[in-house]
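Shown next, in structure tokens, is the structure this report addresses.
All protein chains but one are shown in place.
Going in written order, the chains are labelled A, B, C, D and E, and every chain counts its residues from 1.
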Amino acid sequence: MKTFTADIKENDFIDSLFLVKEKSSSVTKTGNIYLRLKLVDRSGEMEGRIWTSVETFAEAFEKDDFVRLKGKAVSFQEHLQLNITHIERVEEEAIHLSDFFPVAERDIDEMLQSLIEISKEVKNQHLNQLLHLFWEDRPFLERFKVAPASKWLHHPYLGGLLEHTLSLAQLVLKNVCHYTGLNVDLLLTASILHDLGKIDELSYHRSFDYSDEGRLLGHIILGIERVENKIRQIEGFPKDLSTVLKHLLLSHHGQYSWGSPKRPMTLEAVMLHYLDDMDAKINGIRDFLRKEVPDGSRWSAYHRTFEQYFYVPTFWEQVELPDKIIKNGLEEE
Amino acid sequence: MKTFTADIKENDFIDSLFLVKEKSSSVTKTGNIYLRLKLVDRSGEMEGRIWTSVETFAEAFEKDDFVRLKGKAVSFQEHLQLNITHIERVEEEAIHLSDFFPVAERDIDEMLQSLIEISKEVKNQHLNQLLHLFWEDRPFLERFKVAPASKWLHHPYLGGLLEHTLSLAQLVLKNVCHYTGLNVDLLLTASILHDLGKIDELSYHRSFDYSDEGRLLGHIILGIERVENKIRQIEGFPKDLSTVLKHLLLSHHGQYSWGSPKRPMTLEAVMLHYLDDMDAKINGIRDFLRKEVPDGSRWSAYHRTFEQYFYVPTFWEQVELPDKIIKNGLEEE
Amino acid sequence: MKTFTADIKENDFIDSLFLVKEKSSSVTKTGNIYLRLKLVDRSGEMEGRIWTSVETFAEAFEKDDFVRLKGKAVSFQEHLQLNITHIERVEEEAIHLSDFFPVAERDIDEMLQSLIEISKEVKNQHLNQLLHLFWEDRPFLERFKVAPASKWLHHPYLGGLLEHTLSLAQLVLKNVCHYTGLNVDLLLTASILHDLGKIDELSYHRSFDYSDEGRLLGHIILGIERVENKIRQIEGFPKDLSTVLKHLLLSHHGQYSWGSPKRPMTLEAVMLHYLDDMDAKINGIRDFLRKEVPDGSRWSAYHRTFEQYFYVPTFWEQVELPDKIIKNGLEEE
Amino acid sequence: MKTFTADIKENDFIDSLFLVKEKSSSVTKTGNIYLRLKLVDRSGEMEGRIWTSVETFAEAFEKDDFVRLKGKAVSFQEHLQLNITHIERVEEEAIHLSDFFPVAERDIDEMLQSLIEISKEVKNQHLNQLLHLFWEDRPFLERFKVAPASKWLHHPYLGGLLEHTLSLAQLVLKNVCHYTGLNVDLLLTASILHDLGKIDELSYHRSFDYSDEGRLLGHIILGIERVENKIRQIEGFPKDLSTVLKHLLLSHHGQYSWGSPKRPMTLEAVMLHYLDDMDAKINGIRDFLRKEVPDGSRWSAYHRTFEQYFYVPTFWEQVELPDKIIKNGLEEE
Amino acid sequence: MKTFTADIKENDFIDSLFLVKEKSSSVTKTGNIYLRLKLVDRSGEMEGRIWTSVETFAEAFEKDDFVRLKGKAVSFQEHLQLNITHIERVEEEAIHLSDFFPVAERDIDEMLQSLIEISKEVKNQHLNQLLHLFWEDRPFLERFKVAPASKWLHHPYLGGLLEHTLSLAQLVLKNVCHYTGLNVDLLLTASILHDLGKIDELSYHRSFDYSDEGRLLGHIILGIERVENKIRQIEGFPKDLSTVLKHLLLSHHGQYSWGSPKRPMTLEAVMLHYLDDMDAKINGIRDFLRKEVPDGSRWSAYHRTFEQYFYVPTFWEQVELPDKIIKNGLEEE
Partner (left out) sequence: MKTFTADIKENDFIDSLFLVKEKSSSVTKTGNIYLRLKLVDRSGEMEGRIWTSVETFAEAFEKDDFVRLKGKAVSFQEHLQLNITHIERVEEEAIHLSDFFPVAERDIDEMLQSLIEISKEVKNQHLNQLLHLFWEDRPFLERFKVAPASKWLHHPYLGGLLEHTLSLAQLVLKNVCHYTGLNVDLLLTASILHDLGKIDELSYHRSFDYSDEGRLLGHIILGIERVENKIRQIEGFPKDLSTVLKHLLLSHHGQYSWGSPKRPMTLEAVMLHYLDDMDAKINGIRDFLRKEVPDGSRWSAYHRTFEQYFYVPTFWEQVELPDKIIKNGLEEE
């Protein structure tokens, strides 16, 4: 069973799995070489040291490997560090990703099933066929199921992209009929495809960060390329349908300054932008409130991206308080 | 029956009701004084001239009066003008406002009834009582039923404010349960009250324009004052509930540059802002597409406020084309 | 007599009053519970520790209480901390606010008297009556006398709001007659009332920070509500006078991005905005120069809000140097 | 005596002075060459035609010349034009500039005298000497006395620069002592010199427009050059005094986007900016209100530069209404 | 031979080719139907009327057709119009595009040859192959040779895109070796491909305007799609080379607000952006100076996009004056 870094105390003996985030060699004052590691899991991170069999162990694993290790937690300069006596590399299959990264609360397969159900509402045969091609693409699905929706702003956990996509598709269903004159097939399809470039933009098997492609091209362009690839496989896919669909994907950020090279120009594009933005903001702020409201306060910490504080009102009984992560306040001197 | 200015042709004899938009006296080359009028109704406007009994008629009505007049349409310098032989003031009761201003398509009383029904969903007694006080306020209701939602950007017609308010309340109902942790009573109440200051901000009994109060204080402040006045009548209305409700009203424009002195700081305020903005944009753009897409084009005219063009896609059978106002292309030389 | 934290040295025995800014419990390596306090006064802050009778003392006071304590200053990890042997809560009446917070240099009652004198210049009976109602409102006056004008940007000390208000009213008197066509009564009244919402926006009895109301509604709205409340008590107060007065209050920040929902639209509103802004800036920058110009330098530290440096010229004898807080440069190793 | 274009009626015989704004030759349908002129004076402009002795008259004057002409006002296509029978060039000395351009209301020499008086308050010998050098510079004074302060935004009339400069110097005197720590000599000197580059930036002997230098370099740089030239003539003028004085001139627009390459960095520079900006705005808006508030309205036309409307309140007897230019509403058909 | 609209005079008999820009039917006062045309060519536009054989001619051509017509120029309400006696549709092959649209000054085939020569400098085999595929694509080349580079801002003439592309490639060659560490192959390839999406973004066979695709997706996305299509045909094209090349294309506008979804992140992308922007600006401003500097002036008209005036200095003999289009000043009354 996994022992989490956050639970380790001085003098504990540890035998568990970790991810090696940093690895370097150093020299003691007395001239001996040793290894310095940074070990992480979902609960936090911790320093590790290998003082013996350094040469052997140094070749046994690399930075960004998952490892099984044994060792003892000791205190050095007021911080805990693990003195490691044994370490070996383990395969990704041997670990539970959810021990190392935050994961969506809802079951991932269930969410995917719901999304596929919704996609059947699309009556237009070309769009329906397009979605179908994605559902049949195994390697795509594998990545789509685990990708987060962003590095930290909203849905920043495994399955987050899927959760956000499902949420947006449901919002489209709820809102599209409120107005006449909007094309539900186009909106549904675009909502399902809008962010799929994120499976290429972000890397998330060792940490949540941008891939080279992601930083250089961005998920909007990467997603359009994936969609274009599928469209080419569909005979007779109408040119103007393809153009308008791509317009919705391109413009869904709504503004140049948010990386959309075009602003929404059709009613469907306008609605997609609003619902997407609303879903991202509400998820992101709720998450932030869960983590960043100090005990006893109704005000969140300062949100750097939105450049403001948020507030949790408290005026009547039925207000549902966001679950607070319990923090124990004990420290030692 | 009303004869509309848009239907008047050369040599028609007219006997109908008009609104006098401008009134001034002038002098012919031969030295005779005459009156120049601008006459308007819902369909457009027209020049009028009074050449006889000038002094008598000059006292019979003022600018911004509704009048009944008789006269003949003649052509002068390629424009039609009415040579008026008789004119008299009529009371506002004698006219149908809808002959003179654009009106919402849906029945106004029916919309009000729907809104009142929705307001019963508010379980919190103080908020419920607050809404009740508005529904019992006759003078308020009279204005609330006819006010437009803006001068020209969105819902710019009699009943437009009510239509937008009802639409927003319905959107709140559809979206609030999509997320956990949002207070439906607060959101519903705020959606119903969010724009009511517009009944004071705009004048709409002679033309759609800003009132002095409207320009100097704005509908956000005017609305909060009306809400504050009702809250004072409710015993035991909690201070913090009042503060948070007013925060939602204050911040619903979402940004300083759009006239909100505070940005949304609670989840409810965030959702209210998005849904309000989406409803205004979609209504405004649909309206614009109806009026400002040239025949045979898929592109609208340039939208000055949004600084862009809009597009009506046309790629499959089930696309519902916006109703185009039929324009006959015949002109005379 | 108060012993200030800034004056405490190693091994001093202390018996004095402090404000408890933070309070938490912790555990020693040997498993004993102790209390960690942050103690503050006007001169700075200091760590405190309670090692004995922990349970008794823990119930004797709360965070944000003023306390009398006894203890000894010891050095731990190069920082001083107070080992507390006795501690008890004291009432606010027992302390001098000015021992704990910065206070305006000028006498507060004297400033209030000057402001009331100036307000007599207002000849318009309704405005005069309005000001009178404020001067007769004891609870208002109590808060108005001690409130700071901001958290740290300008006049950030007890009495600062009053000092800024008086200064602005005097500036109005000096400048209004320089131009013809400005209404002195309106300008004087607005200058006296312009920031009074700050008594509700800021809390200042334990620290200078925003109140919930302050953050959610802002001092402009809070001030207008207070003014509106008084106006309702005055019979026959003209509607348009009330509208224009509120316009001046609403627009005094001058720009949307500074939280004014309306920009100044009358000559009086324009002048009020300039003089208010000038007074805040000059006070704020002078204060900053007093505190943030390193010895031997003519340049201030970087001002985060204004995003620039400021300069103190030095080219002739009559230049009055801002008083520098003397800092002794001795440190110990 | 001057006959103004605004007063000319059909069939009037004219013998008066005008400025030729445009001059071109044209050909009648029957093949005859004639001259087309645009004639202007302070009251407006008018078309002129020369049908006879075209060759002779064509050489008698140029565009931008002042001329004396005789002719008759006739109506052509609903506009008046002057059929000119005689025309001759006159020297600038023969005309009154104030017949052709708007002029400050206050006497120009009197204003200059007041400014020179104020400049004697400057005790610092180097600054005093600097101002003295300007007062002794005849060619400078000639231009300084007539220059407007801008093309149309504020003080856009002959003597306007002087009026604005005097006003600013008086404002400095009124406000500088309100605060301690500001150097009155520096502020007074800078206020007197701050805009003098405008005598080179604008041309104003034929119309108000920018000079080439003005557009390419701007009055801030042109003014600093003039000041630098004088400073070089003063022995022992301290380097740092010169630097700080030039800083005040450079930064008086307050912001990069208003053409100041530096923002105000000393208390004196901050005050100079505020008072200058306030004086320009209040003068400009008052002027705008005088000209651009339609009869019967309390609202101005839309101000293109400030992008807003302005309001003239009307709530009590002692409000001084801005003088409205009387416009007669009679037109002819 | 083409008779240009700008040269047509009253009573001329015309027999020439024109483009029909607008076509509608109308009714005379006497009830007869006639056709109203707008006829255009490179020199301008002109009204046309068909009074006889209306039904026959109405079917002989459509809006946006090229036509051969016969008729007589008559004057109506001070404007010339063509009374057409015969009209027939002609094929695009029968006309010279350069009679109808502005054309680049340099020979188009020569420019293409130069560009192909330059492209041979690219040593990297994959990039070289990529360019080769474009040079072998006939349909692409046909469009690439005539496309303008923009609707009116820079190079707005047939062949303008090619001229700009060649110019940019030459600039790259001149500047890339000035610095070490930049990859010339990548920069050259990107410069050649950077704007090729404009062949799809703009339509230019009847007028210069945006295509639907152009407005909805933009030339950056359209170009990347074309490049991606070619890359797929090249075996072993390295993924990271493709990513970086596309990054240069995506980011060449340099800023989000100019429609680039990514800002330049490599040295090559930075240089490409600067040289592209400089070439567009200098070409656009030179063109503007040629057309929009009034005779006798050194200042251009106001440039709406750049929001400023431009200046042509004139201080020494070797200054080359931009060719001014000669305008004759004769008008008729």
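Note that in this section a residue touches a chain if its C-beta (ideal position, glycine included) is under 8 Å from a C-beta of that chain, and two chains touch if they have at least 3 such contacts.
Remember, predicted model here, so these are calculated numbers, not experimental data.
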* Asked: Where does the absent chain make contact, in terms of the chains shown?
  -> A, C, D, E
* Pick out which of A:S25, A:S75 or A:Q113 touches the chain that's been left out of the picture. => A:S25
* Taking the full complex into account, find the residue in D:V74, D:L133 or D:L217 that is in contact with the omitted chain. => D:L217
* Option touching the unshown chain, where E:Q81, E:S167 or E:S191 are the choices -> E:S167
* **Candidate in contact with the missing chain, chosen from E:T30, E:Q77 or E:T180** => E:T180
* Structure fact -> Only one of D:G44, D:P261 or D:P294 touches the unshown chain, namely D:P261
* To do: Name every residue on chain E in touch with the hidden partner chain.
  => 123-124, 167, 170-171, 174-175, 178-181, 183, 185-186, 238, 240-241, 244, 263, 265-268, 270-271, 274-275, 277-278, 281-282, 285-286, 289, 308-316, 318-320, 322
* To do: Considering the whole complex rather than only what is displayed, give the residues of chain D touching the chain that is not shown.
  => 212-213, 215-218, 220-221, 224-225, 228, 240, 243-244, 246-247, 250, 256-262, 265
* Structure fact -> On chain C, the omitted chain is touched by residues 298-299, 309, 311, 329-333
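In the analysis below, only the chains that are shown with their structure count from here on.
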* Identify the chains in contact with chain D as well as chain E, in label order. => B
* Chain whose mean Cα position lies farthest from chain C -> E
* To do: Would you mind working out whether chain C and chain D touch using mostly the same residue numbers, over half shared, or mostly different ones?
  => same
* Per the centroid of Cα atoms for each chain, what is the distance between chain B and chain E, given in Å? -> 44
* Set of chain C residues in contact with two or more other chains -> 212, 215-216, 240, 244, 247, 265
* Would you mind giving me the full set of chain pairs in touch? => A-B, A-C, A-E, B-C, B-D, B-E, C-D, D-E
